[in-house]
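Apart from one protein chain that is not included, each protein chain of the complex appears where it belongs.
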Amino acid sequence: MSLIEALLSTAPDATAGWWQPSREAHRVIVERHGLPDRRQENWKYTALRPIEGHRYQAPEQGVLQPEDLAELLDANGVPQLTGSRITFVNGHYAPALSHVDDVAGLKVRALSQLGDAEAASASAELATEFSRPDEGFAALNTLLASDGVLLEFSGTTHADGQDMATAPVVELLFVDVPGATPAATAVRNIIKIGPGASLSLLERYVSAGEGVALINSLSQVELEAKSRLSHVRLPLLGEERSLISRLDVRLGEGSDYRCFGLDLSGTLVRHDLNVAMVGRDAQASLNGVYAPRGKTHIDNHVAVDHRVPDAVSSQAFKGVLSERSRGVFNGKVVVQEGADGTDASQSNANLLLSPDAEIDTKPELEIYADDVKCAHGTTVGALSGDQLFYLTARGIPEVEARRMLTTGFCREVLEGIPVESVRDHAISLLTDHLQDIQA
Amino acid sequence: MTQNILEIKDLHASVEGKQILKGLTLTVAPGEVAAIMGPNGAGKSTLANVLAGRPGYTVDSGSVSYLGQDLLALEADERACAGVFLAFQYPVEIPGVNNTYFLRAALNAQRRSRDEEELDSMAFLKLVRARLKALHITDDLLHRAVNEGFSGGEKKRNEVFQMAVLEPRLAILDETDSGLDIDALKIVADGVNELRSSERGFVVVTHYQRLLDHIVPDTVHVLMDGRIVKSGTSDLALRLEKEGYAWIQEELAA
Partner (left out) sequence: MATENQHIKELVKRRYEPGFFTDIESDTIAPGLSEDVVRFISEKKNEPGWMTEWRLKAFALWQNMPTPKWAHVHYPEIDFQAISYYSAPKSGAKYESWDEVDPKLIETYDKLGVPLHERARLAGVAVDAVFDSVSVGTTFRKELAEAGVIFCSMSEAIQDHPELVRKYLGSVVPQGDNFYAALNSAVFSDGSFVLIPKGVRCPMELSTYFRINELNTGQFERTLIIAEEDSHVSYLEGCTAPMRDENQLHAAVVELVALDRAQIKYSTVQNWYPGDEHGKGGIYNFVTKRGDCRGERSKISWTQVETGSAVTWKYPSCILRGDHSSGEFYSVALTHNFQQADTGTKMVHLGKNTRSHIISKGISAGRGQNAYRGLVQVNKKADNARNFTQCDSLLIGDRCGAHTFPYIEAKNATAQIEHEASTSKISDDQLFYCLQRGISEEDAVSMIVDGFCKEVFKELPMEFAVEAKKLLEVSLEGAVG
């Protein structure tokens, strides 16, 4: 059974009527294009082989009790967070594991719970057509998604200068609990931040138990004028779990989006982060750390599309590749004709720690306007000898010095996370992870 | 007689196959501040780096005894743990590594090697604040990454501050005065003077006399072409300042 056949077999039988037409349209697209392969430029460095060869099935739902979840989070070093949490287990909304704070303007619902009338506000997103041959997983997502969140926040206008650190926090928690058979799940999230509102979003994936699982996640995020969103993504994946995620973000005038990803584990992890600057003076800060080990493959594809003048975007991604792992970074900036005053920067730095590790990086610029500031820098290398000597000359043993430098190399990127507790958590995940890596 | 802190005998060392030190001999007693002066390219920085064990510096022959033990047999971190401190000429920037965190890691590594208990962050912070106060340095450098974005003066001040926290037995100052204005120079010199004690030896490597106005040395040694060619007291430094190095060359030739 091919991968596509296996995945198609997990399609939900019956779904809400308002979702059905778009599912059927994407069935046609999926049948036409199938899944992407390495002949497509966007998949040149990522083969699907690691996730092939499994007879995927849609896993059971409702298998996790609140005390199980508490234990699971504890085991993953997740601290108690204040704020709202929406939990999905094996791709299905788990009301018993979720709570939403009473925050004015915050509306959080599972797609599966929406009535026809409420679904209207999600219909445009669900009907988005993913028809390019290289976006097969997004097309599949529309066809297969079992559930997901519709989050709308129209909270009070933030005072100018108000720190994003104090915005309300919402956590999206995706727990996968595969059974004896390999599990495939798909979730779809729609997030809308109203004019002037500020929100802090934490997107977390946690694996329970052993087993093979493939998660297909697609989120569509809309930031209206002058709104702000900080978005931290922490996939705490088990060794045999894979994640194919796509995040499409549209930034309205004067809005501010900051995204931080930390990828440390899994079999195959692929992120497509597409950011469209559709309003003037929008700002996007896209950041990521990847530190795979073992045979983990992590691929970050970032594309920023400057369609209007005077928007600012930055990409900062850092990778530490050890053992037999492989990293891929493809950062793209497109500045469309007329998007003058664009300021786009891009940086990707990599440390290769093992003779068997590999990094493929491709920082692209496509520029059709002349009054722009665009620059990128990319490096691949080993730890600096000068830095290493400085540390050892102060008495720090070499092994520890290497670890300190490796951690320092990455943590810079995470230090921009606005919410302190989330920042500390992300940094401690990174530090613990790098603790036993032979640098 | 008390044991010397440092005894260098007939040291030959090279960098990238090029011989720089050609039979250097030097002794530093407890409490002594020894200034090493010399023209550019004489081997001053090489000496500092060889003593600290920097990779790429090869000792071809000779010996270095530090408090009676063979210093050259130790790795760079083992030397630091044994109490050898190098204040760098060009302190490297290490983005992402917090200065306080770094210094505590260094101090605890050194304490571990002496079988002393490690300091927890409270105790460490207390120590750090005391040292800052003694050196009249503000605490803003604690919150920054190691040397990142520091001005030349701040970098050198950070070196002296680290020295004060780590309390070495032998401190080697490699051109600590280079690139400093007079105010920064005084702060650095005051810091060093604060740390002078009968237990501790200093090797102060410098190109100019002006640092020695503020850190008055017990002995002054002239390093030329890889060897100590003349030794004296602080008067020697003053004469060098006035007359340069040519007269020594002439004396040697005679």
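A and B label the chains in the order they appear, each numbered from 1.
Note that contacts are C-beta pairs under 8 Å (C-beta built on N, C-alpha and C of every residue); 3 or more make two chains touch, one makes a residue touch a chain.
This one's a predicted model, so the numbers in the text were calculated from it and none came from an experiment.
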item: Where the missing chain makes contact, among the chains that are shown; value: A
item: Sole residue of A:Leu353, A:Met404 or A:Leu434 that reaches the chain not shown, by the stated touch rule; value: A:Leu353
item: Residue, one of A:Ser9, A:Ser22 or A:Thr378, that touches the chain absent here; value: A:Thr378
item: Residue ranges of subunit A at the interface with the undisplayed chain; value: 41, 337-338, 340, 350, 352-355, 357-382
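In this section, only the chains that are shown with their structure count from here on.
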item: Length of the line joining the C-alpha centres of subunit A and subunit B, rounded to whole Å; value: 49
item: Residues of subunit A touching subunit B in the complex; value: 384-387, 389-398, 400-401, 404-405, 407-412, 415
item: Subunit A-touching residues of subunit B, taken from the complex the two chains share; value: 52-56, 75-77, 79-81, 85-86, 88, 91-92, 94-97, 102-103, 105-107, 109-110, 113, 145-146, 162, 166
